[in-house]
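Just one protein chain is left out here, and the rest sit where they should.
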Amino acid sequence: MNTFLQLCFGGLALGTSYALIALGFVVVYRASQVFNFALGELLTLGGFVMVALCDFGVPWPLALIGAMGMTGLVGAGIERLVLRPLIGRQVFVTIIVTIFVGMILRSLVLLVWGPSPVGMPTPWDPSASISLWGANVFYSALGAVIAGVVTLIGFWWMINKPRLGIGMQATSSNQETALALGIPVGRIFGSTWFIAGAVAALAGIFLSMFPRNLDSNLGFVALRAFPAVIVGGLDSIRGAVVAGLGLGLLEVLAQGYVNEHLGQFGHNFHTVFPYLVMVLFLVFKPHGLFGTKEVERV
Amino acid sequence: MLEVTNLETVYHGVLRVLRGVSLTVPDGGVVALLGPNGAGKTTTLRAITGMLDIHEGKVTKGSITFDGHNLVGKHPEAIVRLGISTVMEGRRIFPELTVEENLRAGAFVAPPAKLNDDLDRFYTRFPVLAERRHGPAGYLSGGEQQMLAIARALMSHPRLLLMDEPSLGLAPKIVKDVARLITEISKDGVSVLLVEQNATMALELSSHATILETGKVVLEGASETLKADADIQAFYLGMGADKTSFRDVKHYRRRKRWLS
Amino acid sequence: MPTRPLVTSYKDDSRLFADIWHKIAWTLALVVLVAWPFMASARWLTIGTQTLVAVVGAVSLMILTGFAGQISLGHAAFMAIGAYTVAVAGHVLHLPFWLGIPMGGFAAAIVGLAVGPFALRLRGLYLALVTLGLIPIVAHILLSFPELTGGVSGISVPMHTGFSAVEGASSLGDMTAAWHVAGLELSFQTKLYFLYLGIATAVCLAGVNISRSNTGRAMMAVRDSDLAAEALGVNPAKAKIMAFGISSFFAGVAGAMYAFEQQYITIEPPFDLHMSVHYISMIVIGGVGTIFGAVAGAITLVMLSPLVETLTAGLPILSDLTSAQRSTLVFSVAVCGFLIFEPLGLFGIYLRIKRYFLTWPFRY
Partner (left out) sequence: MVELMTPLLQLQDVDLSFKGVRALREVSLAVNPGELLAIIGPNGAGKTSLFNCISGLYSPQSGAIIFEGQNIVKAPAHSRATMGIARMFQNLALYEHLTVLDNMLVGCHHRYTSAWWADMLWTEGAQKQEREARALAEDIIDFLNLEGVRKTPVGVLPYGVLKRVELGRALCMEPKLLLLDEPAAGLNREETEDMARYILDIKEDRGITQILIEHDLHMVLDLADRVAVLEFGNAIAVGTPDKIRNDPAVRAAYLGNSEDTI
């Protein structure tokens, strides 16, 4: 039972990060139908900015906010520089451009901070844990869950402000029409990318805390959050949260209970498990748990 | 209140569409902009609403002023805030959004306090929309979508409404409804610039009309005068059609050489 | 100015080499291609061979993504299947390479045909994500059978000719030994180059034939609007699955070629997301939608990489990166630039130049 609880907490912490990443995908997708493959690199960037700020002597909480803000600005900058000129082009183009923006970001991160891993500063002892109902939970895991929940609530409040919400929906449906109605399409895109960057930084910071370290490959974690986006439904914020948490839990539980029963095939099985879930969903429920189906009229 | 003088525009840096277009919309008036496909009617509207640059076009010459404000180079958002609203060609409602969300999107630049009053006002005016307010707008019929598009444009409390082909693809009965609505709108004090192919309807509604062909103004004047013009009758109003049926239209072929 | 000769029949109109200028250009190209191994240094000969592998890979991705509009991030997975098929078949069955290469194609095509049905239900982004999932899944399966695939430590790729039954009887039986033909010494690298030149030419021709025939038009119809295609009598399911089958076959062939060229392969790297992305950059830089684009993109990326690596090595800040990272950075910027400013890629630039000359001295 203790192992189970422990795994659950670990899964929850991982799931919060997945949920945040998925949220970053969804918020951009909802407004501009762009799937941001560069998000993973924003995770890494956020982590490194955080380390740099702490090294500079900025107090931890301020550094956290600063890192989120700066990464958000980088996100908004990418939107302005690269994606704005592509408004109105096919999905294909935007998918590819974000992949390559990600590659550029990755090169730049390597250029500035180099390839060797660094530890993420924490305000608590990184290897310390507390005992909750008999399970050992790392402070970092607990911190991730709390920070995630706080961010999600703040996010929820923002998105439900009528103007931003309706503006995002209108923009996503048809940019030209939205523009003609006086909706500042550019600013809406910019703010969604800012939000995506900021939550990605938060996810990146908590993901690279103990026991993991921060290095330039952190971005690949975002690839593992794709399944959460699909399972939740591409344009559903609720879906991102539910599926992110769920898949994080499933992944950790699979690692704990399933891998060993699959023999050779089970080695690292938990890493592909979310993809298998995703494929099943795409076949049987392509719009995910909460995604909307588009209205098609000929 | 709207003054367009000597407007010239290009697309993609090369394609000249407007070659010196001038027109005026007086306060509270209905002005029609007529002309065949490709004459530059939609381009004129885009230039006024600041939407040219997203189509890779730009104004190269001339000026557009609205109540003394220069509109050239302004963002579409700023232009809507000045009080110019557009009903785009082909209705362009947001199909996945509900009727109410469509209307709310239209009210983006309006003060939020008035929102509920406005919604009530339009629901009383268009009972069909009230009935379907929580259903996706994509399932409305063509006529209902047109009503929604007009209502949505009015949500921002414009003083000038630009309409691009509001009668396109609508049944005669609905066209009449739209025409009645336009008259009502102008009675409420909103000026209207009406871009149309349906010249009969447009000349009926408007006080003044401008006719564009290949990017130039070829005729303008009071609608009454234009209605009596022989060329207009032949080319735009299809007056000959009462006598010659479509079955008997002369049919000649221009042989073309194998090009390209 | 050269003008087109008068076209008098539909057959003339569909010819590949329409006029004398095309013929001259192709002859020149052929001379360069044949002379290459004898002119180039060992390093550039290897790069030439790698370019031919990339051409096959890029054409196969072009058929799927450029013609049929099915975005695939799983290209590396198909190539991995081809590569591991020839490696395992070489070890276990002692299969000669000329059977191994098509077999690699078939193995990949089987997986491609299995993925195809997903494409029927999914569009654009969703499909990209499924094909992305293919990479870890294929890698996981390959890693799960270490006694066959060598697991993480990789596997060597033996290149049997099938003629070596009599040991040492003829040097023809050994692919790695040099041949002496008509006074010329053909090293292993040279033989491989010519073999790949043949395969690449055949694959390009097949690609061009698809694009100008009914099969290709059906794919393009589905790419641009599958509803309209259906109303025109095109079966979208058939067109998409066909694209997946043909494309993954060629991808498998490219993978097999890659394996023989490398002689020793591991799973990740090279068969990871980076490889898929690399091939996508080729078709984007070359120009999506034409075989010309695939070939131009492959040549540009593979041939220019060493140049870019050398050139950027001297730059003050960039020299901190490894050479591969430098070329990745430069080409990523190039892809973004092309997507924003020249969506048709090198093909678009070619069209502009052509139009400039055709309309000379007028400028538009």
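Quick notes
Order of writing sets the chain letters: A, B and C. Residues in each chain are counted from 1.
What we mean here is this: contacts are C-beta pairs under 8 Å (C-beta built on N, C-alpha and C of every residue); 3 or more make two chains touch, one makes a residue touch a chain.
Just so we're clear, the structure is a prediction, and the values are computed from it rather than from any experiment.
The chain that is not drawn here is touched, among residues B:Gly73, B:Pro112, B:Gly169 or B:Gly221, by B:Gly169.
Within the whole complex, the absent chain has one touching residue among C:Gly116, C:Pro236 or C:Gly255, and that is C:Pro236.
In the complete complex, the residue from B:Gly20, B:Gly38, B:Gly73 or B:Gly221 that touches the missing chain is B:Gly38.
Contact with the chain not shown here comes from a single listed residue; of B:Gly57, B:Pro95 or B:Gly143, that residue is B:Gly143. Within the entire complex, the positions of chain B that touch the omitted partner chain are 36-38, 90, 135-136, 139-144, 146, 165, 168-174, 176-177, 197, 235-236, 238, 241, 245-247, 249, 251, 253-254, 256-260.
In the full complex, chain C touches the hidden chain at residues 10-11, 13-14, 205-206, 209-210, 212-218, 220-221, 224-225, 227-236, 242, 246, 289.
Note that in this section only the chains that are shown with their structure count from here on.
Chains touching both chain B and chain C: A. Across all inter-chain contacts, the pair with the most C-beta pairs is A-C. Compared with chain B, the chain whose C-alpha mean position is the greatest distance off is C. A straight line joining the Cα centres of chain B and chain C is 50 Å long. The geometric centre of chain A is 34 Å away from that of chain C, both derived from CA atoms. Centre-to-centre separation of chain A and chain B, using mean CA positions: 44 Å.
None of the residues of chain C touches two or more other chains.
In the complex of the two chains, the chain C residues touching chain A come out as 65, 69, 71, 118, 121-122, 124-126, 128-130, 132-133, 136-137, 140, 143-146, 227, 273, 277, 280-281, 284, 288, 317-318, 320-321, 325-326, 328-329, 332-333, 335-336, 339-340, 343. Here chain A touches chain C in the complex through residues 35, 82, 85-86, 89, 91-93, 95-97, 99-101, 103-104, 107-108, 110-111, 114, 223, 226-227, 230, 234, 264-265, 267-269, 271-272, 275-276, 278-279, 282-283, 286, 298, going by the rule given at the top.
Of all residues in chain B, only 49, 51, 54, 75-77, 79-81, 85-86, 88, 92-97, 101, 104-106, 108-109, 112, 136, 138-139, 152-153, 156 touch chain A in the complex they form.
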